[in-house]
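What you see is the complex with one protein chain gone and the rest in place.
Labels run A and B following the written order; every chain starts at residue 1.
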Amino acid sequence: MKSGVLRDLAVGAVLVALLLVLPILFPKPALRDFLIYVMAYGLLAMSLNLLVGLTGLVSFGHAAFFASGAYMFGLLMQSGTVGIPVAMLATVGGTAVLALVIGAICVRLKEIYFSFITLAFQMFIHSIILTWVSLTGGDQGLRGGIPRPPFLGIDLNDAMTLYVFCVVVFILCIAIMRQVWRSPFGFTLRMIRDNPTRANFLGADVVRVKLGIFVLAGSMASVGGVLLALFVSGAYPEFGFWTTSGEAIFMIMLGGSQLFIGPVIGAVLLRLLDHFVTIYTDHHGLVLGAVILVIVLGLRQGVADYIVDWLERRRETRAAAASVASEKGAA
Amino acid sequence: MNLEALASCLSTSACAVTQVSTALIIGMLLFMVASGLSLIFGVLGVINFAHGAFYMVGAYFAYAAYQATESFAVAFLAGALGVGLIGILFERFIMSRVYGKDVLMQLLVCYAAILIFDDLVKIIAGPEYKMMGMPEAFALPPLEFGGGFVPAYYVFMILASLAIGIGLWLAIEKTRLGKIVRALAINPPMVSALGINTTMLYAGVFGVGSLLAGIAGALAAPTRTLTPGMGLSILIESFIVTVIGGMGSIVGALIAALLIGFTRAFGAIGFPLFVDGLMFAMMALVLILKPSGLLGREPAR
Partner (left out) sequence: MSEIKSGIGRRTFIGGAVAGAAVTGFPHIAGAQAKVIKVGMPTILSGRVAILGTSSIPGVQVAFNAINAAGGIDGRKLELVTRDSKGRPDEAAKVTRDLINNDGCEIILDGEASSGSFAVHEVIRDLGVLCLHTNSESSTLTADPKQKVKTAFRCARQGIHDAVAGGSYAAKIAKEKGLKKWMTISPDYAYGRDNTAEFIQYAKVFEPSIEVVDQLWPKLFAPDYTESITKTMQVKPQAVYSALWGGDLVAFIEQSNLYRVFQNTAFFSGGLGDPPILTAIKNLPQGLNTAYRYNKKFPDNPGNEQFNDEYVKLVKHEPTNWGWQNFVAANFVIEALKRTAGKTDGAALASEVSGMQLKTPLGVGGTITMRDTDHTIINYPVAWGKTVSKAPWVVDYVDTEWSKILEIEQQWKKEKGWA
């Protein structure tokens, strides 16, 4: 257990270092922009994977919390009453409450019906954003920019500072999710995914545990929304549309749901794909659609999962070959 | 909220007739799309999220055929059969590879199909608005019933959808093939053990489901604007219909489609701002109280 924590810390430190060194080596702002996007959507996908990959709850409505993060944060900042740290904490708290209310209804439903009702709630929240024009700006989104007043000597109006801030927040959230992933709570979730009856037998309150992870996943998604709102200096109803949830699902599938970091890899891949496809062709849908088909029908699992499995298989065949060889030698 | 207007509308036959016909016009077309979605789910246990794209393709096929021949009958057949064929191909080459997999896999291939079809339509037909126009045979003044008016084409559309719906129901409930299909929904290995080619049957059912989307597209083409991406809004509505009516139930789809039709037609008079909210609320309520829908059973497999 201890060595696992140490390894996580080491990996985390390397990741932070890498993310901070990259923009120094390649000082184009485009790279920073790209990475901020990946981090914002990566948090959405990672948090969704706590439900999909870890607990087996396929939510079609996760972007609702992404949007709630962006809007709550944007509105708090525009009100001019609080600073960025307070606004972020309040946003995460507020989204947790929202997720608690929605989750309390949703987690009671099983399988595909859970997916449907999360989708219904997302459409409901999306239509509230569209109709409550006086608060949210309706279809035009929160306009006029989101102010970034300096706090504790940190001024997020500077592009590099904003980037570093995003890296720190991102890694912090990843660390929290990593703890859940490998904690006893995480193993209870896996058991619920694989065999809910057994989990119930062993004394786990399935509904309560599911609700717990639903709230946590919602809160983490809201942080992704905050980062995006900070970066684009606005919040838009599209953040909470079902296509955004669909993209997050695609990131998970692209990267892989069983490897902890899989969804982030998926986010990087999808964003890269998106970036280059948009540059080279106007037939974005055709290319993206074809790529999805090739991956889903060809690999039948996420790219990262596929590679991990492939490495495993190779190691096994090698080990088998080695043991055969050593047996022969012994004989 | 204007219940007075609603009451006064219901008390005059002109208003009542017109609004009831409006409900039927909205409801029956929705039923055509939703029944296909529901049929596919009932038998194959997959949700065809590409159904809206099929509806769009049906409309474009009908449009192209009508441009070429000036015949609505040909346009109708082109929309229906063309999409039926695409459905079979889609099932055979793509969808059948993700049966029994994660629902996410199915969602993704359908998403890919939507992206590809939308782009193909944009490339081939262009992004401009297209309108097929009213066929000569229906270019009549609206028909009068008890002071209310209903356009001739809509009368045809309602009756045609109803006839197709009844035909579908009879085929499933009263024929031998229908019995096999119902058995297939419950116990595929048993059907297969009886020496029936289930692969063909799956493809056939998917084809019929798609055909229904194609029919809806063809029926919509004379009155609705054709654009890439036009399948999205009808996908969402027919999805609500299928969830409320019960995944896999044709009769449930009809009831739910009419429920939505009446909500919209009379909601426009009595409570225009709450129509959308009411539709989502109905869906959420059904899911909470009876997740399998009004007339649905637990999904196969």
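Note that in this section a residue touches a chain if its C-beta (ideal position, glycine included) is under 8 Å from a C-beta of that chain, and two chains touch if they have at least 3 such contacts.
Worth saying up front: this structure is predicted, and the values here are computed from it rather than measured.
Interface note for the absent chain: among B:131, B:163, B:194 or B:281, the touching residue is B:131. The residue touching the chain not shown here, chosen from B:220, B:243, B:258 or B:294, is B:220.
Within the complete assembly, A:159 is the residue of A:159, A:294 or A:322 that touches the hidden chain. Checked against the hidden chain, the listed residues B:234, B:258 or B:282 yield one contact partner: B:234. Contact residues of chain A toward the unshown chain are 28-30, 33, 37, 130, 133, 137-141, 143-145, 157-159, 228, 232-234, 236, 238-239, 275, 278-279, 282, 284-285.
Residues 9, 14-15, 18-19, 21-22, 25-26, 29, 118-119, 122, 127-134, 141-142, 149, 151, 153-154, 220, 222-230, 232-234, 264-265, 267-269, 272-273, 276 are the ones on chain B that touch the missing chain.
Heads up, the rule we're going with is that only the chains that are shown with their structure count from here on.
Touching chain B in their complex are the following residues of chain A: 52, 58, 105, 108-110, 112-113, 115-117, 120-121, 123-124, 127, 131, 246, 249-250, 252-253, 283-286, 288-290, 292-293, 296-297, 300. Those residues of chain B lying in contact with chain A across their complex are 47, 94, 97-98, 101-105, 107-109, 111-116, 118-120, 122-123, 236, 243, 273, 276-277, 280, 283-284, 287-288, 291-292, 299.
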